[in-house]
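What follows is a structure written as structure tokens; I'll ask about it next.
Missing here: one protein chain of the complex. Every other protein chain is in place.
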Amino acid sequence: MTLDDLPLRLGVCYYPEQWPRHLWRDDARRMRELGLRVVRIAEFAWALMEPEAGRFDWAWLDEAIDTLAAEGLQVVLGTPTAAPPHWLVDAHPDVLPIDAQGQPKAFGSRRHCDFSSPAFLAASDRIVGAMAQRYGRHPAVVAWQLDNEYGCHDTVASYSPAALAAFRHWLAARHGSIDALNAAWGTVFWSAQWARFDDIGFPVGQPGGALPAHALDWRRFCADAVLAYHRRQRALLAVHAPGVPVLHNFMGLFTDVDAHALGADCDISSWDSYPLGHTDIAPGLDEAERLRWATTGAPDITGFHHDLYRGCGSGRWWVMEQQAGPVNWAAWNALPAPGMVRAWTWEAFAHGAELVSYFRWRQLPYAQEQMHSGLHRPDLERDTGGDEAAAVAAELAALPAQLARLGLDAQALAPRPAPVALVLDFPSLWMAAVQPHGADMPGLGVAMRYHAALRGLGLDVDILPPHAPLQGYALVVVPSLLHAPPAFTAQALALPGVVVLGPRAGSKTADMAIPVPLPPGDLAAGLPMRVHGVESLRPGRQLPLQQPDGQALAEGAHGLQWRDLLAPADGVQVQATYADGWPAWLQHGRWHAHAGVVDAGTLGQWLAAAAAQAGLVTTPLPDGLRLRRRGALQFAIHRGEQPVAVPAPPGAQFLLGGPTLARAGVAAWWVPEGPAA
Amino acid sequence: MTLDDLPLRLGVCYYPEQWPRHLWRDDARRMRELGLRVVRIAEFAWALMEPEAGRFDWAWLDEAIDTLAAEGLQVVLGTPTAAPPHWLVDAHPDVLPIDAQGQPKAFGSRRHCDFSSPAFLAASDRIVGAMAQRYGRHPAVVAWQLDNEYGCHDTVASYSPAALAAFRHWLAARHGSIDALNAAWGTVFWSAQWARFDDIGFPVGQPGGALPAHALDWRRFCADAVLAYHRRQRALLAVHAPGVPVLHNFMGLFTDVDAHALGADCDISSWDSYPLGHTDIAPGLDEAERLRWATTGAPDITGFHHDLYRGCGSGRWWVMEQQAGPVNWAAWNALPAPGMVRAWTWEAFAHGAELVSYFRWRQLPYAQEQMHSGLHRPDLERDTGGDEAAAVAAELAALPAQLARLGLDAQALAPRPAPVALVLDFPSLWMAAVQPHGADMPGLGVAMRYHAALRGLGLDVDILPPHAPLQGYALVVVPSLLHAPPAFTAQALALPGVVVLGPRAGSKTADMAIPVPLPPGDLAAGLPMRVHGVESLRPGRQLPLQQPDGQALAEGAHGLQWRDLLAPADGVQVQATYADGWPAWLQHGRWHAHAGVVDAGTLGQWLAAAAAQAGLVTTPLPDGLRLRRRGALQFAIHRGEQPVAVPAPPGAQFLLGGPTLARAGVAAWWVPEGPAA
Partner (left out) sequence: MTLDDLPLRLGVCYYPEQWPRHLWRDDARRMRELGLRVVRIAEFAWALMEPEAGRFDWAWLDEAIDTLAAEGLQVVLGTPTAAPPHWLVDAHPDVLPIDAQGQPKAFGSRRHCDFSSPAFLAASDRIVGAMAQRYGRHPAVVAWQLDNEYGCHDTVASYSPAALAAFRHWLAARHGSIDALNAAWGTVFWSAQWARFDDIGFPVGQPGGALPAHALDWRRFCADAVLAYHRRQRALLAVHAPGVPVLHNFMGLFTDVDAHALGADCDISSWDSYPLGHTDIAPGLDEAERLRWATTGAPDITGFHHDLYRGCGSGRWWVMEQQAGPVNWAAWNALPAPGMVRAWTWEAFAHGAELVSYFRWRQLPYAQEQMHSGLHRPDLERDTGGDEAAAVAAELAALPAQLARLGLDAQALAPRPAPVALVLDFPSLWMAAVQPHGADMPGLGVAMRYHAALRGLGLDVDILPPHAPLQGYALVVVPSLLHAPPAFTAQALALPGVVVLGPRAGSKTADMAIPVPLPPGDLAAGLPMRVHGVESLRPGRQLPLQQPDGQALAEGAHGLQWRDLLAPADGVQVQATYADGWPAWLQHGRWHAHAGVVDAGTLGQWLAAAAAQAGLVTTPLPDGLRLRRRGALQFAIHRGEQPVAVPAPPGAQFLLGGPTLARAGVAAWWVPEGPAA
């Protein structure tokens, strides 16, 4: 077994066009020496590849690829469509997206392209086709990244004439007739019946707010337009680069596209992981948490996205961009605590990553991202992130021998399914965004609360869409599935495992109405109840929780943000209530329902009970510690300020770290007989 | 005496067009059985009444009205002009209002109509005329609601060419000549002299802010345009529905139209009461109060509006929409505490309502208000609000016999004037909004503080415009009358009662200049003083108050937000001062003046002193308790968490509740000899 056999690789993002050509060879050599194996290039270089419409210049890119290949590096090529050149905008100003106030966005950065613009689509086809033709069979090119961060800078929606025309066609296709649309949207409500699809506008500027189904269909259309665009690029690659995997690099805290749908059209799923930037801006974190985790990242933001994007696509999963030092785009941009770049890298591997690719080889001293660090400083010297990447590379190099010593092979690192599935559904998130009802009640926040509570119990989690097969999971947690597709309900009813429904489950039809019979709709077949109403709770409203007999629950147990008014059918067990008697937690056989958002401690207890019922062992973890199993190995990552003992059983063989972890510490161990706790 | 003799009725808002026709008959029957007497319908159904321009379909509405009438229900018909159909917008896009940035608002909700658009006015005349012709003499139709919530969703102003032309005409009519306008507005200040009315634009986009008189005239024009529109509808009704009362349903916390002027053109005044929604969004409430009263509504927001709208119009007063469960439009939408729907109903009756009409019969599972509850859930079952309405209906049914037992007749419930008048003036509120001087100093907030302080003393209050006759009032409180019309001043000087001036009294001329001689202008004839200046106090600036001899006032007595620098004439008594010696409270015979906003406790004491001088008995009420007399009966409503004793004298005969009230409790008692405390 050699390093090549390990399904763990390091990579880097590199922009040769931004640096003098005389540096390239040396850069490539130093990449190899650092232990990097994969290099992503080219995704912002359209203007250099096609300096004028239809005139291509491949010489520089040929040389760049060959220089990297000469050092044995594998290349991921990015199509450069996120940054169309000025000549295209100049000839076709309608390439620019239009904002919700009717102003065109401007040339001079990136993502100034409208997914519905015929001129953009034609130019995109030409450059992607030409690039694919040129490099589709290049032996060093091991994967293609299509475009870059679809929707970055809030660009999924464009309020352009082209988008409007496409939206109307999309509506006609979805609804079939204008009468059907009027019925689905409920236009009778305020005399908003439309007579023709061509009358319908954007869901913007209505004094009383757009019809929620109108707003929802617009979000669906926008996400579908991105999906169609992605498929268009993929089709060109299929012709010119047969067999070479394609991927897209998703973003954190971003829900405007349906990553499950788009991931199904990728061969590899990947995302761009910036733990500190995400911690600085994540909605739902309170200020104390932002401060506390400012230099490590909050314990579960990164893991949540690892688990989410690993579940998008066919199983292969990368971190395409990994923060390696301060970023430039958060409100405040902290220096990572020493060791955290290494820890994030191992955390990604622990969650199943094949590749962790650092952003970026070298900090560029000019342009928009000049304050975004990389593995090297602008003066070519290695930065601390580079040192930590080198440390990981050294640890990887030692791993084959370590495994061999334990009698293990590379198969020991093959990811396995987690025991817990968390069901996440993008259309449900869009529904929650269209009508949040409580101003701090985004759907993603609820999902992240459930995920964090499970992780704090030491449980591994797979995040999956409702249409994914869930039979193998001992515990299926459904935090905020506003619309439960019939196929999901049917599957859930047939599952052998324990099912936990969070608030708002089944609260909307596909057209964003309240179902009648009342929520949870057909899910009531699993947990017989009806939701008689809801209330949202402003910050500071804490509803004490108690046992059904009125006895206290744990000190301070309370609901916040939201509650459903659950009316259980006879025979359903009430496990906890609010002080006014409405049930807070119901159980019916293997089904559980939570009426609302509750404090983290209480949520942990309720999920621990469900896990116990599912036969899972839970390990309440000390502050800042997280566990993740990959194959035969158990990993632990620690972000807390105080050192902690990891829950390794006696006899555990440590491959990384040891029984005690300081901040930024990483441990990995193997237990001879069967899996560890 | 029967239930029919009582001037207390329950009603409901109903939208038959939103429900299958087969439900109508059953709905009507259940309305009757619930004890409802009045049903408001039709105000959003223009597209069904007039599916194409000039083609009317009355069949469905005939049937709806007849179905209700068949159960003995009285019908209030709403003209549907708040929601013009698409065919009108399609033919005449200028129907859409334009926002301050020049963007047209969009079709697809409601209130997408410009009060100055000729096309809208013509179409409005046609539908209102046709509807009035059809149903004007229908025996079941007992009242007409003109339009719905004028100005909802910030739609009083439209920045359209039609509005601009109308504004210029309005200015010419008001000012007579451009020289007069230049003089009135003070355009010499920054070389802003206009040469022609047709040069004048909107008071928007001026780098240094519009001239305040320009901004004020714009607000006046916009309010006048609504008034003219209302009169246009009323004139059509007068022709086709002679003798049938018309009303409009005003909103809470809304001051863009002059409800006094508009109410004078109604036969019944009404408003839409949403205690929890208003508590969630009311400016001026602090966060602790929002939390404390989240499920009951703040103690005085509802009563303030009851007293305000009862004073608009000719004396008949309804609650046209009564919250019956969670609303959907606040930032957070709480579930009412059990009993509050009943308590709000009785509170409205106590304040003099003839009718309390719940919004709405049934929660609609689709469209913008799908999360707005009603008396019934979307699955047709009765919701808790419905149960509480039924309880009120039962109490009403028992009332005739109870009254008879006490030897009282229906006349015992005839509202009488309160002993205290609070003077509120919409143009003064607009002046305060145009130049608040302190960022948290809206005029309405000051009025609400004074109202709440009076109510906390157990005093009943009538809120009246400055032109209302005030002779009968023992105490006249004028919280924030920036412009005192000469007729008001003349009246006030001749009053027999005690007059209390709050801050900013008489501080502006009709053209929004500072009067010279200085404020309070002619009001100085009542309280001889001049205001030498003002200061606004940022949140946290608390100015200690003391007695004129420097002795302490009550612990913590302080001024906040605002103070006028009052210079009293000789002989005026200084009752309290700020620590730097400026007077805080002046008295001169039966006139009082308060220099600024003061803490609630101190304001209560100062008003209690004025009330005592006026011969009124005050009853400082425990937290959350409020009293209201209607005719011979004294009502009490309690919102506090702790049970309280009501201040009923020995011998009081309780018709509702008893001497102790828990949260949401209602009591009504009668005292054999003369009125109770």
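To keep things simple, chains are lettered A and B as they appear, and every chain counts its residues starting from 1.
Going forward, a contact is a pair of C-beta atoms (placed from the backbone, for glycine too) under 8 Å apart; a residue touches a chain by one contact, two chains touch by 3 or more.
Since the structure is predicted, the reported quantities are computational estimates derived from the model, not experimental observations.
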item	value
Hidden partner chain, touching residue among B:Pro139, B:Pro517, B:Gly571 or B:Pro650	B:Pro517
From A:Phe44, A:Trp58 or A:Phe197, residue that would touch the chain that is not displayed	A:Phe44
Option touching the unshown chain, where A:Pro326, A:Pro400 or A:Gly624 are the choices	A:Pro326
Residue among B:Ala123, B:Leu171, B:Ala213 or B:Ala298 touching the omitted chain	B:Ala213
Touching residues (missing chain, whole complex) on chain B	101-102, 185-195, 199, 201-214, 435, 437-439, 511-518, 530, 532-538, 540-541, 565, 580
Residues in chain A touching the chain absent from view	17-18, 44-48, 80, 83-87, 90, 97, 99, 101, 103-112, 152-155, 280, 287, 290-291, 294, 325-326, 328, 331-335, 338, 363-371, 373, 377-379, 383
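Here is the rule we go by: only the chains that are shown with their structure count from here on.
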item	value
Centre-to-centre distance between chain B and chain A (centres being mean Cα positions), rounded to whole Å	48
